[in-house]
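Note that one protein chain is taken out, while the other chains of the complex remain in position.
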Amino acid sequence: MTVFIIRRLMQSLAVVLVMSFIVFGGVNIVGDPVEMMVSDEATQEEREKVIRSMGLDKPWYVQYGRFVAGALEGNLGKSFVYGEPALEIIIHRIPATFELALAALLLAIVIGIPLGVYAGLKPDTVASKSIMAGSILGFSLPTFWVGLMFIMVFAVILGWLPSTGRGDTVPLLGIDVSFLTLDGLAHLFLPALNLALFKISLVIRLARAGTREVVHQDYIKFARAKGLTNSRVVLVHLMKNIMIPVVTVLGLEFGGLIAFSVVTESVFAWPGMGKLIIDSIQSLDRPVIVAYLMIIVLIFVIINLVVDVLYSILDPRVRLSEMKS
Amino acid sequence: MSETAAPPAVPAPADAGKVETPFHRFCRDFAESRVATAALAVLAAIILLALFAPWVAPTDPYDLASVSILDSKLKPGSQSMDGLTYWLGTDGAGRDLVSAIIYGLRISLGVGVMSGVFALCIGTAVGLAAAYFGGRIDTFIMRVVDIQLSFPAILIALILLAILGKGVDKITIALVIAQWAYYARTVRASALVERNKEYIEAAQCLALGHNRIVFRHLFPNCLPPLIVVGTIQTAHAISLEATLSFLGVGLPISEPSLGLLISNGFDFMLSGLYWISFFPGVALLVTIVSINLVGDQLRDVLNPRLQK
Partner (left out) sequence: MTDGAPTLQVDNLETHFFTKDGVAKAVDGVSFTVNRGEIMGLVGESGSGKSVTGFSILGLVDPPGRVVGGRVLFQGTDLLTLDPEGLRQLRGNRIAMIFQDPMMTLNPVLRVDTQMIETVRAHDSSVSADDARARARDALGQVGIPSPDERLKAYPHQFSGGMRQRVAIAIALLNKPDLIIADEPTTALDVTIQGQILYEAQKLCRETGTALIWITHDLAVIAGLADQISVMYAGRIVEQGMLDEVLDRPAHPYTQGLLGSVPGHNTRGKRLYQIPGMTPSLLNLPKGCAFKERCPHVDLACEAAPEITHPLPGRAVRCVHPQLNAGGRAS
């Protein structure tokens, strides 16, 4: 098990290193930030001072070396726009994004699994067919447009829920969260549902396919022959088996949620790192872009690692074979 | 011939000697699903609309002479100053939404299909190379593909657009880079299966050139899954382009795709002018859903494992 984790860790490190190179190299081609920092009337001397202060006069490999050295110390440069350390700005925005993504994940599980299991247990009912048709639609609907429609229906026409911002937050373990206040929850619901829509469809499909497969297994029939109640057969014997693929995929999709939060955060003006990156791209705020991409890469690598470990805990068969190897 | 059950009551002499080709069987299998057939019809109509936009659209929404600011923000079904009916209303600049949507479809479909074709070509070439040459080349290519696929396409496109900036060419490049890996993986998987069959070995024994073996023997057998993935990925590309344009990092204002139309309407929606965002979104949705339905049916028809 330990060997397995160490090997995965090495792989992850390699990916992070390669990505740091690509990200830095790529973003270095972005338009000239000096133009934005310096007013048109500035003298050549003033321009060069700015260039020097930002280290832009050095060759790219020196810049890259400084970048890696800085990154290891947690220093990814100062934002051109905010004048604060880029990493700090992003870390400050991470809780909002994670809260949104986790809420969406929760919704995907809470809504998707019961619907998918139902559609798998009773595939021929009208309700099941509607669920499946809905899931096809959920795959096809563009997230941003659904977000707009949510705002139109629930905020503009019905006026039930707010359409922008995080609402009231309270600190939890030193991090501001929305879900503990009523106002915050009201602000969280629409964006989370919007972000979850695609994943709900995915979970429905996975849960249905899993159910259809597992329900015909002998061990389910044996469980019924043992006289277990229907709820125990479904909730324990069936669910534990279908949860393995669902959790794996959902874990991997958590990164996708964070990536797609770019869209949802822009629609609902949710102050997370997704909205920040869009703003930064438009203002060519290079350190923030680089810091964002490095953090995203890190998040993805960690997610993949955690999913692998979780998977082996959930499925005893995998655990055994991994221990042998 | 007699095995292909033609109705015996109609022994049309013209049909004599006609054998059901694979293409005919494919068409018949496809038509078995009425939903998919309807989706195909809708898709065909959308493509025609997009192709012939200048002739089909009631007005030219980007001809400044014919657009009047006095007609702006009219409700669906309103009459213009000169008696024209705006069935879907007008936007903030007084453009007819029907026309704007038809022109928008043209751009959205164009970008989606173009990036799909390029990604397909690149992905196919890389996938075939990986499968055919195997060994280190295969390992290296697939490692790159795996790493890329562990990041969502939207994120990769976003990174690239951050680097490249806005524009039709730039978003096409971004979409191609974000999607080639899907094609490469698909092609490699089916080419690997084919590669291990005896006829490839026979072709190698005949000392046929790499190109000939790969393109005349390997490639045709990878086509069915490629067509399916291509359809679904094109829908994905259209959706992705709309999303990126909506975010303001995709197409410039001068190329008003459906995503940009929706984005333009966003500001008006909060004041209750829903139609400016709503109808372009419906057009986008119908396009994507019909492509996906066609793709689903293609998958069922082309999947050899499902064939009876």
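Letters A and B name the chains as they come in the text, with residue numbers starting at 1 for each one.
In this section, contacts are C-beta pairs under 8 Å (C-beta built on N, C-alpha and C of every residue); 3 or more make two chains touch, one makes a residue touch a chain.
Everything quoted here is computed from the prediction, not taken from an experiment.
Although it is not drawn, the missing chain touches A when the whole complex is taken into account.
Remark: the omitted chain is touched by one listed residue; of A:7, A:49, A:129 or A:226 this is A:226. Taking the complete complex into account, A:236 is the one of A:127, A:236, A:269 or A:302 that touches the chain left out. Mapped onto subunit A, contacts with the missing chain fall at residues 216-219, 221-230, 232, 236-237, 240-241, 244, 314-317, 320.
In this section, only the chains that are shown with their structure count from here on.
Chain centres here are Cα means. That of subunit A falls 26 Å from that of subunit B.
Subunit A contributes residues 15, 18, 23, 26-27, 29-31, 136-137, 139-145, 148-149, 151-152, 155-157, 163, 252, 255-256, 259-260, 262-263, 266-267, 277-278, 281-282, 289, 293, 296, 300, 304 to its touches with subunit B in the complex.
For subunit B in complex with subunit A, the residues that touch the partner chain are 147, 150-152, 154-155, 158-163, 165, 235, 239, 242-243, 246-249, 259, 262, 265-266, 269-270, 272, 274, 277-278, 281, 284-285, 288-289, 292-293, 296.
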